[in-house]
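Here the structure is laid out as structure tokens; the discussion comes afterwards.
What you see is the complex with one protein chain gone and the rest in place.
Here is subunit A:
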């Protein structure tokens, strides 16, 4: 370990790459080593790798009503800004999305990696990119929430064998409405839907009405979600909008649930309306968009904690359904990314301990966290 030089090699390489970039940002803001002022994800390239870019707070409220992890939301509240690091997996996904042919069936991208390496944050970066480009974003923040801890399970009125989840469905519909206001006015229904004796939605009405119906009559919320998904899928190939299906914890759709029916028999995922309809979206029989999914062991049920590969977490059924997919591994921080994260914490005054500013402190943090983003955040919290 060299303790001698003033700047570590990684940051020095970073600096040399800045000189070729915008010199004026360096003079304006001396923290440009780990920070970039390029706030549009579409313009992020390898030059921006390892740098943090900030998302304006009002955009966070519209684009991510329910997407960000809870620790990151606390961080936004404390620092008063939302800064995301640009990393290689996200840049790879952007290049695929930019060069994809929307006449072909939707390609499935599966983000996988060990615990705490940044899969959900990569997904959020992609969601921000697509929202900026004007795509319709169907973001399910955590599919595991739909297969566990459900207080109310109603028998579905549409199909006797399936079960409804009114609370989860209405919560998701509310957040979906916040993020995609203008699409709900533009897309029109193509069929008449009858919700009850006196309530029905005619063909040709805007989709916003279906969402309102789901929010007003909570009993029909799950069916409203199903209708929304069906309509969007049918109309996507016409080309008036691009669709991004972003699902976090997609392995929940093909695993087991902890829910029980009234006769104490276990519920399998396809008996839940929400899961059944979401599985139909994950098939690649539509075109005009892309499907980006993340595997997650953290909220998963009945899976060992060391499992992180697609085959281990999805099981045979899930893997066969998702089968031709593009795997995108997300590794721990590289040396450069670790330095960048460390400098960012120092700059925002998050690392307050006097020893944390020294070389010894930095090396100790690197060793203890193993360059894992989540461990680094957890370790830096009390320091």
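Quick note on the criterion: contacts are C-beta pairs under 8 Å (C-beta built on N, C-alpha and C of every residue); 3 or more make two chains touch, one makes a residue touch a chain; residues count from 1.
Keep this in mind: contacts and distances are computed from a predicted model.
Per the UniProt record, the absent chain's protein name among "Proteasome subunit beta", "dihydrolipoyl dehydrogenase", "Small ribosomal subunit protein uS7m" or "Glutaredoxin family protein" is "Small ribosomal subunit protein uS7m".
Taking the complete complex into account, A:356 is the one of A:86, A:137, A:314 or A:356 that touches the chain left out.
Residue in contact with the omitted chain (choice from A:37, A:62 or A:78): A:78. The set of subunit A residues touching the chain not shown comprises 74, 77-80, 349-350, 352-356, 358, 360-361, 364, 381-383.
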